[in-house]
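Every protein chain of the complex appears in place save one, which is left out.
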Amino acid sequence: MSPVTVEAGSPRHRALRAAALAGAGLVAVGLPFNSNPVVNGELTLVLVYAVAALGLNLLVGYCGQISLGHGAFFAIGAYTAAVLIAKAHVPYLLTVPAAALVTFVLGFAFGVPALRLRGLYLALVTLALSVATPPLIKRFEGLTGGVQGMAVPQPAVPGWLPLDPDQYLYLLVLGVAAALFLLAANLTRGGLGRALVSIRDDERAATTMGVDRAGVKTRVFACSAAYAGAAGALFTFALGFVAPESFTPLLSFSFLAAIVIGGLGTVAGALLGALFIEFVPQYAGSVNQALTGMLYGATLIAVMYLLPGGAAGLLGRVRRRLVEVAEAPPPGGRPTGETAIEAGTVSPSQGGGLPAV
Amino acid sequence: MGRFLQVVVDGIADGSIYGALALALVLIFRSTGIVNFAQGEMAMFSTFIAWGLHDSGRPLWLALLGAFVLSFLGGMAVERVIIRPVEGGRPLTVVIVTLGLFIVVNAAAGWIWGFTNRGFPRIFPSGTVGLGGVAPSIESLGIIAVLLGVVGLLWLLFQRTKLGLAMRAAAQNPGSSRLVGIRVGRLLMLGWGLAALLGALAGVLVAPRLFLDVNLMGGVLIYAFAGAALGGFDSPLGAVVGSWIIGVTETLAGTYVSAIGADLKVLVPLAIIFVVLLVRPSGLFGVPEVTRA
Partner (left out) sequence: MVGGRTATARGSVPLLLVVLALLVAGCGRDEGGDQAGATDPGITATSVKLGSSYPFSGPASAYGTIAKGANAYFKFTNDKGGVNGRKIEFTTYDDGYEPQRALTNAKKLVEQDKVFALFNTLGTANNIAIWDYANQQKVPQLYVATGASDWGRDVAKHPYTIGWQPNYVTEAKVYAEYLKQSKPNARVAVLYQNDAYGKDLLGGFKAGIAGSGVRIADEQSYEVTDPSVASQVKKLASSGADVFLDISTPKFAAQAIATVAQTRWKPLHVLNNVAASKAQVLKPVGLGNAQGILSTAYFKNPEDPKWASDAAMTEYKTNLAKYEPGADANDPYNAYGWAVANTMVEALEQMKEPTRASLMEAVRNLDVEIPLLLPGIKVQTGGTGDGYPIEAMQIQRFQGENFELVGSVIQAGAQ
């Protein structure tokens, strides 16, 4: 069965896209009504991790920088929301932008010096962040509740909504997450996104063309930190409890693993990766409780072999069997768009016919 | 003053622990260009092998030898089987694979040998040596000697042998190396084998003092990274000296700066690497990266 070809930007393309989005949205909203509270709780956590992964994806997938420390921003966001809700009685939804703001500022402050480092060294200093987080949380115990953690009242269902608490929580988080996903999509499509892609593909050329490399990178780091912080606030809603044990360096690794497994540089990848890190450890445990750790690690490695493009890459290939989106060829007749990029004949940043080395 | 010197000496002793693992990290990086997040766990696993061999009756020297040989072979096998498929690809993929390896090796050690704590036989005699006002233990001096010996051997290997030259070439530019006939695959395996061997050495050096359980190297890893980063990831001497600096500053801060205290002393090495890497990204002893315009 050969794929249906659709021209990019055509009304048919737009209609298909809208239908796909609407379908996804409908299913996402309908899910809680068909699932028990346990699954809803887990899906809520999946959404939370997806938001954090999305932020990390901005940094890693679009900007080519690596961070092993986003768990720290997640933790800061979670505790910010917890303190605001439990001690200052701030309305729930306000704590999300508050957490995002705090982590944006901290991410910016950290990013200004840190992003002068490259690759491995940036990974190391961000790892330092995630290692430093639990002790710092415990040190400021007056604020954070220290080692005992802090219980936080969860968002209550408004009287006029006929929903169960787990459904309400899921839909609330879904709403915020959807808004954040849309925001990310917009960011990557707009000027910042183009600047990011140009930096990732060819920094020198980008600088020559006037892109403020350092400024862009720092802003992206700050944005990705803000996403992690917002996700942390949502985590506090979902769990109703914050404690240092929830925010170990393993969490930062999990976010990184999530985006690589889900598919770097894709929005869907964040969601797929979040599904992986939430459910696979449990399945590993149900196969053989004694071998939980080994099975999980082995699965991580296996996925890296089998799906180098991540799960989103796999699903994208499936999709391309169904629907092919072709760019309308420019007057010169040279193929562009997805098929050409796939064939490796055209590199995204270079308009000409030089092979990408 | 005597107390201060003693603290410094203790810091160097602690730093030697980090340095031992840092050497393995640097070796792998220098010979394969990869950062192996699982290096610590592999070292722990090797130490358990040595423990198992000794516990079942073999004399210590034989157990150590057996562990070294098995680790060398094991390291080569890991490269060939687990790392090779993703070696040419995106660096991030390799990072995730080594993280996966971390989880697997840690869980495997627990599954095979259990999670309980146990001792490890001393390699150096116990007791201290009086040097001026301080009293470093014989064990610490022994570890320092071994580390410096390894640094010397590695220097000889990389700077004075064709093999070492080939290894460096294979790490920096596999494509061109193949073109001149270098068996890149074999050298990568060798690099991993040697690094695993160094890891085993690190493990058996520190286990008598830290005691052996599956979390032996978990905490050491970040300090080893810090030491290697401070000293320069491509310099074995740098790894050791960097680790000493980390050990000393961390111990000094924990002891004398009460605002930091023992719980936050981990922040000190982290802050140090941050500052050093900003000023001199290739580390104290590393060779600055030169990119051709």
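Going by the order they are written in, the chains are A and B; count residues from 1 in each one.
Everything below uses one rule, namely that contacts are C-beta pairs under 8 Å (C-beta built on N, C-alpha and C of every residue); 3 or more make two chains touch, one makes a residue touch a chain.
Here the structure is a predicted model, which is why all the values come from computation and not from measurement.
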According to the contact rule at the top, which chains on display are touched by the left-out chain?
A, B
Hey, which of A:Ala24, A:Leu94, A:Met209 or A:Leu306 is the one touching the hidden chain?
A:Ala24
With respect to the chain omitted from the figure, which of B:Arg3, B:Arg160 or B:Arg183 is a touching residue?
B:Arg3
Among B:Gly88, B:Gly114, B:Gly133 or B:Gly152, which residue is in touch with the absent chain?
B:Gly114
Contact with the hidden chain only, please: which chain B residues?
3, 7, 10-11, 14, 17-18, 107, 110, 114-119, 128, 137, 209-211, 213-215, 218-220, 223, 251, 254-255, 261-263, 266
Touch residues of chain A, complete complex, unshown partner
8-9, 13, 16-17, 20-21, 23-24, 27-28, 30-31, 33-39, 41-43, 45, 61-62, 131, 134-135, 138, 146-149, 151, 185, 188-189, 193-194, 196-197, 235, 238-241, 243-246, 248, 250, 264-268, 271-272, 275, 281-282, 285, 289-290, 292-293, 296, 311-312, 315-316, 318-319, 323, 325, 337-338, 341, 348
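Everything below uses one rule, namely that only the chains that are shown with their structure count from here on.
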Could you work out how far the Cα centre of chain A sits from that of chain B, in whole Å?
33
Residues on chain B engaged by chain A in the complex (per definition of touch)
35, 82, 85-86, 89-93, 95-97, 99-108, 110-111, 222, 225-226, 229, 233, 263-264, 266-267, 270, 273-274, 277-278, 281
For the chain A and chain B complex, residues of the former touching the latter
60, 66, 113-114, 116-121, 123-125, 127-128, 131-132, 135-136, 138-139, 253, 256-257, 260-261, 264, 290-294, 296-301, 304-305, 308
